[in-house]
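Okay, handing you the structure first.
With one protein chain removed, the remaining protein chains of the complex are shown where they sit.
Up next, chain A:
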Amino acid sequence: MKRTTLWKRMAAAVLSSALLIGAAFTTQYRADAAEVSGKIVVAGSTALLPLTQQAAKEFKKHHPKVKIVVSGSSSIAGPQSVAKGVATIGACDWDATRAVGGFPAYKGLKAYKIAKIPFAVIVNKNNAVNNLSVQQIQDIYEGKITNWKQVGGKDEEIVVINRAKGSGTRVNFEDKIMDGHAIKTSGDNYKEVQKSGDMVNAVSSNPNAIGFVDLAYVKGGIKAVSINGVKATTANAASGKYVFYGYGYLLTKGEAKGADKAFINYILSQKFQHGSLKKLKFIPVK
């Protein structure tokens, strides 16, 4: 008998304290809760994923009533999932409301430019070449220049590495560097890789390779070459002197509303643009 009362007492104590804590939390939530609520689903680009994830983390603190799910698969998945209604916000490495890189223009979507992304043309760390002109890079990728000797390096055949068709980085490379010149996608000195990480591995393991990747990936066995004599740095990309950069976009179906709008506004706020965004090696657009 004694034992049961003890149990009952303990249970009562636990229950009441739980209630108390719960009540405390509810009041706190109520005090903090902003007017926005709802569910945000972000899908698309993996390059922008660190950015959207960080933004979601911070945004949740300010708007606890909003549920945010962030995922990343590929750039084209962004506008596609928004158009299909699977996601409310699509992240994409290019402005998908225009026809870019062989993809159709997505009508009815609204694009918000959220960050500038610097890219780099990379070579193996032991490569003597430190600078290439846009013309030279074009010629290498078109297959007109095939030996490092022709651009001031060793007498070795150039190994050209490309990303898979439709990769956001490749779309930007074709847009900013190739400028309408077609990449030669065949030959025994050419290969394609799936992801940015694979690109880094491929170039760091082959002394004669050339490739391209987000500037944030440049470390270890690879180095970024200067383009037209301008060093690949975020500062140079921010000022526009360095030409190999792109923009990251968030897309919504029509004008952004409610929670989506609040989320995009948060990313575009001075605090986020010059705080977390910069820390993640993106360049503020505001």
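Some notes on this structure:
The rule is short, and it goes like this: a contact is a pair of C-beta atoms (placed from the backbone, for glycine too) under 8 Å apart; a residue touches a chain by one contact, two chains touch by 3 or more; residues count from 1.
Just so it is clear, contacts and distances are computed from a predicted model.
Per its UniProt record, the hidden chain corresponds to "Phosphate transport system permease protein" from the list "Phosphate transport system permease protein", "Peptidoglycan glycosyltransferase MrdB", "Germination protein" or "Inner membrane protein YgaZ". Within the complete assembly, A:Lys165 is the residue of A:Lys57, A:Lys144, A:Lys165 or A:Lys257 that touches the hidden chain. The chain not shown here is touched by just one of A:Ser74, A:Asn127 or A:Asn236, and that residue is A:Ser74.
Taking the whole complex into account, chain A touches the unshown chain at residues 73-77, 80, 84, 102-104, 157, 159, 164-167, 185-194, 198, 201, 205-206, 208.
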